[in-house]
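For this view, one protein chain was removed and the others were kept in their places.
Right after this comes chain A.
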Amino acid sequence: MSQTSTFQIRTEEAPRLPAPVATSGFIGWARQNLFSSAGNTILTILGLLLAFFIFEPLIKFALIDAVWTGENRDACLAAEGSGQSVGACWAFVKAYFPQFIYGRYPAAEIYRVNIVYAMFAALLIPMAIPSVPFKKLNAILLLVVFPIISYYLLTGLVIGDAVILPIVETPYWGGLLVTLVIAVTGITASLPLGILFALGRRSHMPIVKLVSVIFIEFWRGVPLITVLFMSSVMLPLFLPDGVTFDKLLRVLIGVALFSAAYMAEVVRGGLQAIPKGQYEGAMALGLRFWPMMGLIILPQALKLVIPGIVNTFIGLFKDTTLVMIVGMFDLLGQINTSTTDPNWASPTTGVTGYLFAAMVFFCFCFGMSRYSIFIEKKLHTGHKR
């Protein structure tokens, strides 16, 4: 009986199928997200074109055509009549860099500013990283010891006739130094003040409540620019002749009170979101007002309003540029003044200066914003969706 084969042996290779459409890797991602339909494809192309038209000139100006070295304005000028365009004049930023960072702080004393910057970084960074121990000690150092030391470092120290650190008056301060002094003072003063006024506004004691409401509504009702102007133009007229007090101090007080009012309202929003049961529970445990606030209410309320608080901080940081109108040179003011220097004035000097200012401000504000998101995620307990 002949045996019929019930199985086959394939003697030739099977036809190759086309590879499946990629769903992973860049191409797969692009196909799914950017080119999934005709409409999406058109939008993607339009978006890419738009990005190209924005970033191509910016990169050309800031990097490719830029002038990196030079001694004066001649370096940043196109050859006469060549019709050539010259990009950013970074040589100017380089020449003025110390002034942008320290203002007109005397060169021999700049090390003092550096110490303050270094101390600030050395105390703030461990404070900001949750896993680093000794938080209490760190907080005391940062909030109590650091301001005192840096006050004497920056302004100088004279005991009797002995000059330990030569006095450097505030008109010599400028640039990033002034920006940071105002922003950091404003930020650290406004949070505790704001919490106090927020609690005051919700208090049942009529006078405390009235004072808080008047304070908050007054400072919120007045533009910051008016506050600065009043402090620098009107206040000296009310003071007796010859009695003046430091302009920077006036600005600091103005900025701190102003941002405290905003902070109070942000914190009040958080307090309102805490259910009554939390208060009643705390009172049932026998806690008095401050332990109740400190242990139960505020930790929850502040956690809720972190975005609002950081929003106020960022707003305050950017508002420091307003001190320019009262004749103080913050970072932007210092850049503004420098661009008029006849040794450097050129068609691109001003733009380059502003580009530099934008980069510095962006770094600080973006940093604050990212850190707040990090903290939010870390504290995100109990009401996850």
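Simple rule for what comes next: a contact is a pair of C-beta atoms (placed from the backbone, for glycine too) under 8 Å apart; a residue touches a chain by one contact, two chains touch by 3 or more; residues count from 1.
Just so it is clear, contacts and distances are computed from a predicted model.
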item: Name of the absent chain as recorded in UniProt (options "Thiazole synthase", "General L-amino acid-binding protein", "1,2-phenylacetyl-CoA epoxidase subunit B" or "Peptide/nickel transport system permease protein"); value: "General L-amino acid-binding protein"
item: Residue in contact with the excluded chain [from A:Pro223, A:Gly327 or A:Gly367]; value: A:Gly327
item: Candidate in contact with the missing chain, chosen from A:Ala345, A:Cys365 or A:Leu379; value: A:Ala345
item: Per the touch definition above, residue among A:Asn138, A:Ser190, A:Ser212 or A:Ser232 touching the missing chain; value: A:Ser232
item: Absent chain, residues of chain A that touch it; value: 73, 77-78, 80-81, 95-96, 98-99, 103-105, 107, 169, 171, 229, 232-234, 236-237, 239-244, 324-329, 333, 336-338, 340-347, 349-350
